[in-house]
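Please find one structure pasted underneath; my questions will follow.
Heads up, one of the protein chains got dropped from this complex, but the rest are sitting where they should.
For subunit A:
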Amino acid sequence: MGGRFQPMKFKILIVEDSKASRELIAATVESISGLEAIATSSGFEALKLLPRHRFDLIITDINMPDINGLELINFVKKNPNYRDTPLFIVTTEGREKDRDRGLALGAAEYLVKPFSPQSLVGLVRRYLKLA
């Protein structure tokens, strides 16, 4: 990894407090070649990671223990450094109100658990403009 002749990898930030879900999303994302997933369980950690990497895409859960996903979306979308990064929401059935708020705040897409890996792969490819 990081060899001189290797093309730069796309970095994807994944914020999701459920371990199984987080690992599944990360594995799905990394199944696309050229993508590197950086996953965290906490919104706070995400705030710390944001300035340290240049993320090409952010995928976040809404319901998390420290700051909620909506706050993260708002933070990203209001910050000139990150605001152009596409952002997906991962949500569960029955939280339509929260999901709608996320979309209103500027999230690009949402995924309702359980979603198929292919649908996530399709979305990621589209937003990263991969063939």
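Keep this in mind: a contact is a pair of C-beta atoms (placed from the backbone, for glycine too) under 8 Å apart; a residue touches a chain by one contact, two chains touch by 3 or more; residues count from 1.
Basically, contacts and distances are computed from a predicted model.
Novice: Determine which name in "N-acetylmuramoyl-L-alanine amidase", "Iron-regulated ABC transporter ATPase subunit SufC", "Phosphate transport system permease protein" or "histidine kinase" the UniProt entry assigns to the undisplayed chain of the complex.
Specialist: Not shown, but named in UniProt as "histidine kinase".
Novice: Just to verify: which one of A:Ile32, A:Val112 or A:Leu128 makes contact with the chain not shown?
Specialist: If we include the chain that is not displayed, A:Val112 is the one touching it.
Novice: If you put the missing chain back, which residues of subunit A would it touch?
Specialist: Counting only subunit A, the missing chain is touched by 17-21, 23-24, 44, 47-48, 51, 61-63, 65-68, 70-75, 77-81, 92-101, 103-105, 108-116, 118-119, 122-123, 126.
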